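The chains shown are only part of the set, and none of them has been moved.
Chain IDs A and B follow the sequence of writing; residue 1 opens each chain.
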C-alpha cells in the first residue's frame, strides 16, 4: 500500500502517522521525492481499511498495490481450471475451460413441455452441451411474466432426461437452494444478483458449479471478488460470464465488453463465457458477436434460442431460431479451427 | 404502444401483423406518414411483450407510450405520501414526505455499545430523527469486515431505547425478515439489492417502511418499478433514496445524481431522500452536497457520522464528525427556511 502525504501536512502529523502504522505491526518506508512525500506500507496491510486511512488530514491519496481478489486469481492458482459440466458424467463427459469449449443454448423462459423439448432436441443436434431455460425469471416490473417456477424446473429435468443435455438455470432466492443443488447441473446467478452476497455465501457450500454473470455496472475486479465469495466455501466452482455492461449507448440493450474475455483470462484461472443475447439485445447481433467472443478466446457461449421467437413470452427480440443456431455452431467450429 | 413498420416490409406482412393484433383483442390504427408506416396499438397492451414483437421482420421499432411503473407513480396516487418513521409513534411522531423533513445519521457499521450510544446521543442532540448503522454489511470482498450481525442489531436496540431515535439498518437476506420486522423501524434495501426481486417481494408483506436505495446503474424508472414490487403486497411503504450512480468519473466514489430528486418527486408520491456519504465517498463533500440535496427538494438525508472516522472499521473516508454534523443540521435549517 502506497501513501501520498498531503502538501499541507506537518512533520508532526507525518511522525504520528508512521507511529500509528508501527503500532499496527506495519512498517512505513519513506520514498520522498522532490515534490511529494510518499510512504510504502510493508506488512499485512489486509487489516487496514484504506478508506478510513484517507480520513487522516495528513494523507492525500492511498494506492493499493495488490489485486483485490484472491481465490479466483492466477497468483493463487496459476493453471486454467477445467470444469466438468455434468455432475453425473464420467471423466469423458463435457468440460469447459483449460482448452475445452462448450455452448449452452435454449429459450429465455421455459414455457411448456413441447416448447422446451423441441428446442432441447434442436440445440443438442447442433452441438450444444447444456440446455439453458429460465424457471424463475428476474423481471424489472412485478406485473410482468415471472416464469413457471418449480414447474419449469420439472420440464427442464424431462428435457435433460430425453436429450442428455445438462441444465443451467437461474436461482433467485436462497429458499430454492436445496432443489437447485439436487436438480440442476449448473446454477446461474444473474447479473442483478452478482453482489447479492448472502446468496453467494450460501452457494459456496453447495457442490455445484455456479455460472456467475457480470453485474450491469460491475468492474472486472468486482466480478472476481464475487467469485471469491462463491469459492470461499470450498465446495463450489465458478464459470465467469460477460453479458454486457450498462453504458450511454442505446443502439444495443447493453454494451457487450468482449475485451473482458482476455482480461479475465489474464487475471483468473476460471472458465470465461459470453452471453451475446443479453449482451446485445438483438437477435441479428448474436451471430457476429458470438464469433467475436470465440475469436477473443472465450471458453464458451450461452445463447437464447427459441423456435418461435416472435411469440416468446420474454426476450423474443434477442432469440435466434434453431436453424440460425445450427449455422452459427458450424461457423464457430471453423473459426475455432482457424485460431489453433 | 406505437409500431414503426420496416421500409422493407411487404403489404402482406403488414396485413398479417394487423390481424395478429386483432387476434389478441387489440386495434392497430394506421397513421402512415410520407416516409414511414406507423401504427398505434389501442387496447390492453400490457399483455404484449414489446421485445418479442420486435422479432417480427416487418417491425422496425416499438415505442411505449405509458410509464412502466404503477403503484409508485402519481397517476395511481397523485398526492404526496407522508410516512410515520416510528412504528410505535402516535400521530404526533416524526414523519417524512408531504412537507415533513427527516434526517437519519450514524456510523457505517455498529462497532461497540459505547460507539453506537455516543454517536446516537450526539446525532439526536443535533436533530436527527433516525439512527442509521450497519449490522449486516455488504462488502465487495468476502475477506473484509462483514459487520456484527445480530449482535449489532441488539446494540442498535439499546441505542433506540436510550435515545428514542428510530433505527434504520440494512437487510441482506430473507432469513432475517422476522427479526427485522420485529426490531427495526425502517428496513433498508441496499443499492446492490435494488433488483433482488425475491427480497423485494418478501418485504412487500412486511408491515414496515422500506428505505430503497437506487442501484449503482439503475435508471429512475427501474427504481420506481422496484418500489412497485415492495408496494405490490399492500403492507409496506417505501422511501426512495438517491445514493449516487456509477459513471466514468473517479474524483468521487459515485456520481450523486441530485437531479433525481426533482425527477422522482415529479413522477412519484413517495418521499425522496439523499445519501451524500455513499454518493460522494468523501467526508468533505458531504456538507455541500447535503445542502444541494435540500435545495433541490429532498425530503430527508441519510448521513454517515462517526466520532473517530480515522479509526472506523469501514467507510471512515466518507464519515463526518458529530461536530460537523451539528453545524450542518443548523445550516440545513437555514436553507430550508430560505426555500419557503
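We take it that a residue touches a chain if its C-beta (ideal position, glycine included) is under 8 Å from a C-beta of that chain, and two chains touch if they have at least 3 such contacts.
On a predicted model such as this, the values are computed, not experimentally measured, just so you know.
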Whole-assembly copy number, given 2 chains displayed: 4
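By our rule, only the chains that are shown with their structure count from here on.
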Centre distance in Å when chain A and chain B are each reduced to the mean of their C-alpha atoms: 26
Footprint of chain A on chain B - complex, ascending: 46, 49, 51-56, 68-70, 138-143, 145, 172-175, 192-193, 195-201, 215-217, 222, 225, 228-229, 232, 245-246, 281-283, 309-319
